[in-house]
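Of the protein chains in this complex, all but one are displayed in their positions.
For chain A:
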């Protein structure tokens, strides 16, 4: 077990395309870090560079205090779980899990103990004699994890391990991975494009976009205090609403002027923070869950507005309503009991203590 440090890591391909543009990241011992971002953001490339499967164009990678830039994967003391499992098809589950230890010339008894212990943790003891093709997707994924666990490496690397599973199994395996980490406590770096996976698993989430790190932080921090428009829009589902607005000073208080003459009062607690931007064009960011139907609320600073739904999506536990305001798509989460109808104006409440303002020129959250 060990810390992992990335310092100014660059990956450039022939022709000068930069997949990773000089990222810095410190991962603590025992920490579970998730790299998340849209496809092509450089997250998998970063993971593969840590594994030693891709060469580093620039910068240093250190595992446990040792710089491993030029060390082959087998000597980095890491284990990796692949998206398509990558089990050896001609070996039984037992042999698959034992392979790494056999190559490292561990004594047979030691291998046996470790494989059986890992099989116990993952609940695959009855499958040890089977070949991979006789296993379901979820079982294969467990075996792939077992192969990583038996090695007892310094770092676990997961490359989109749940992407090939169906939705229900994915949720189940997500819990499973979390349980395993709570028991085994190995430093883990996990790559996914699914922000829900990132939020539920991570101690810290690293949001990447276009080869750079947008923000690093615990899930709650990313949700409540995103640093950039990208993070604000990427974390949370449905995504945050962005409405073009103008921040105005009116009789000592700040007011957001939205299209269609909608005016929302900015809470006093935010006045100092936003005062310098008064009179400027901004993007008003508010999550659908903070834009609800008009009913008594205990949350501070409710601001009313009236919009006309274009689409209503009943989900059971809630109803999503979609609106359009001067070209901006807006969603709100309604109580399922609310009688919302397409085309009938609906009075909503914006919970302004959860608002965000974004500078449209820099895309930074103010």
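By definition in this document, a residue touches a chain if its C-beta (ideal position, glycine included) is under 8 Å from a C-beta of that chain, and two chains touch if they have at least 3 such contacts; residues count from 1.
The criterion applied here is as follows: contacts and distances are computed from a predicted model.
A chain of this complex does not appear here, and its UniProt-recorded name among "Thiol-disulfide isomerase or thioredoxin", "Exodeoxyribonuclease 7 large subunit", "Multiple sugar transport system permease protein" or "Insulinase family protein" is "Multiple sugar transport system permease protein".
Although one chain is not drawn, the whole complex shows that of A:103, A:167, A:272 or A:337 it is A:103 that touches it.
Only one of A:86, A:117, A:212 or A:227 touches the chain withheld from this view, namely A:86.
Within the complete assembly, A:51 is the residue of A:51, A:162, A:303 or A:332 that touches the hidden chain. Within the full complex, the residue among A:41, A:78, A:198 or A:321 touching the omitted chain is A:78. Interface residues of chain A with the unshown chain, by the touch rule above, are 51-53, 72-74, 78-80, 82-84, 86-90, 99-100, 103-104, 147, 151.
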